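Up next, subunit A:
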Amino acid sequence: MKLRNGIGIAATLFTFACGALAADPVKIGLILPMTGPFAAYGKQIDHGVRLYLAKHGDTFGGRKIELVVKDDAPGTAGDVSKRLAQELVVKDKVDILAGFGLTPSAFAVAPVATEAKKPMVVMNAATSAVTTKSNYIVRVSMTLPQITAPVATWAAKNGIKKVFTVVADYGPGHDAEGQFKKTFVAGGGEIVGEVRVPVKNADFAPYLQKVKDTRPDAVFVFLPAGELGVSFVKGFRERGLEQAGIKLIATGDLTEEESVDAHGDAAVGVINSFHYAEAHASPENKAFTEAYAKAYPSDRPNFMAVAGYDGMHLIAEVLAKTGGSVDADKFVDTAKGMKWMSPRGPISIDPATRDIVQTVYVRKVQRVGGKLQNVEFDHIDEFKDPGKQ
Partner candidate 1 sequence: MTAVLETRGLVKQFGGFIATSDVSLSVAAGARHALIGPNGAGKTTLINLLTGFLEPNAGAVILKGEDVTHLAQHQRVKRGLVRTFQINRLFADMTVLESVTLSVCERLGYGWNWWRPLAAHGAAVDEAAELLGTLRLLDVAHEKTRNLAYGRQRMIEIALALAAKPQVLLLDEPAAGVPTGESRELFDTIARLPREVTILLIEHDMELVFRFAERITVLVGGALLTEDVPEVIAKDKRVKEVYLGEALHD
Partner candidate 2 sequence: MTIVFDGVAAGMLLFLISIGLSVTLGLMNFVNLAHGAFAMLGGYVCVLLLGQAGWPFLLAVPTAAAAAALAGVVLERTLYRRLYAASHLDQVLFSIGIVFMSISAAHYFFGARQQPIMLPDFLLGQFVLPGIDVGIYRLFLIVIGLGLAYGLHWMVRRTRFGAQLRAAVDNPRAARGLGIDVDRVFTLAFALGSGLAGLGGALGVEMLGLDPGFPVKYMVYFLIVVAVGGSGNIHGSLIASLMLGLFDVCGKYYLPQVGAFIIYAVMVVMLIFKPQGLFGRSAAK
């Protein structure tokens, strides 16, 4: 009796185990800043990921997707991100690490991905070197040089000879400054002044006055999205730099959809280069923006939401192709060279660097149907990260 029972239990357990194996969900650990100064990043990426799952179902390659979100606020503290990654791997037993609002977070987690052999899908962190930190990293967002170079090229080609650069005084700012200078000077332009402004800066008056006094053809700005950009653009208008014949050119994060409304009409006319605009005209984007508006009526989709969406797409496609395998090497091999039509346009994963290759657009801020939009008027196709060349 006892023995039979024992066998019965064992058998039941066995079937359970097998059944569980087949339907075992794929766990994705999303490490994002959900509070603190970069809370908006986490929110947008989270929205993008969930929107994808809502639209395309949550089962790929026969396995259900399960998300575990961890808040690594403030997002700049690598130690926190790393600890969360360790926990996700060790305790929550996730199969894939994803998210990463800011570069330090991605840098700190990279060794965990390598050691634990987990694929790591970077959905924002934009410093060029991120993908070199682990062979399991795939990036679906952008790199800073990638979105900086096109506006420099455009400026050099369109009669802008002298540029004054204004960047936030921190790592990414220094990178943007370097890339702009490199591309712009190579294109025949001249940098007539450069200034690095503190990240906590209440007043741009002295810098703007300096720009005005120097009288360049244009001023190039890179500032973290948020009140700095707003303050700069408003100051630019107030001080009459436009009337003094100075153009405002920037990377697209200055006027990305989430913060452009805070600029108001001051932003109209800003020329910038970026990889995604809500106003991008394509059926994919139309479907995406409509679904987004329905799911999150109080927010506007921006590049981070799209990166979350595309990151999830990449994971889904890989799972479908590998039949649900989450082996890191297999995952990365499958992801390499993958091409698809994203809401932002055609994109692919560079097989050599595992970094994203995409079309970068040159846009101008305009009012479209009462909303401030970045309207694309030029583009560079299949643009690779120039920071790695």
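Candidate selection criterion: all candidates are chains of the complex that A comes from, given by their letters.
Brief remarks follow.
Convention: contacts are C-beta pairs under 8 Å (C-beta built on N, C-alpha and C of every residue); 3 or more make two chains touch, one makes a residue touch a chain; residues count from 1.
Treat the numbers as computed from the prediction; the structure is a model and nothing was measured.
Although all of 1 or 2 belong to the complex, subunit A touches just one of them, candidate 2. Only residues 35-37, 39-40, 43, 169, 195-203, 205-207, 209-210, 226-228, 230-231, 234-235, 237-240, 258-259, 261-264, 298-299 of subunit A touch candidate 2 when the two sit together in their complex.
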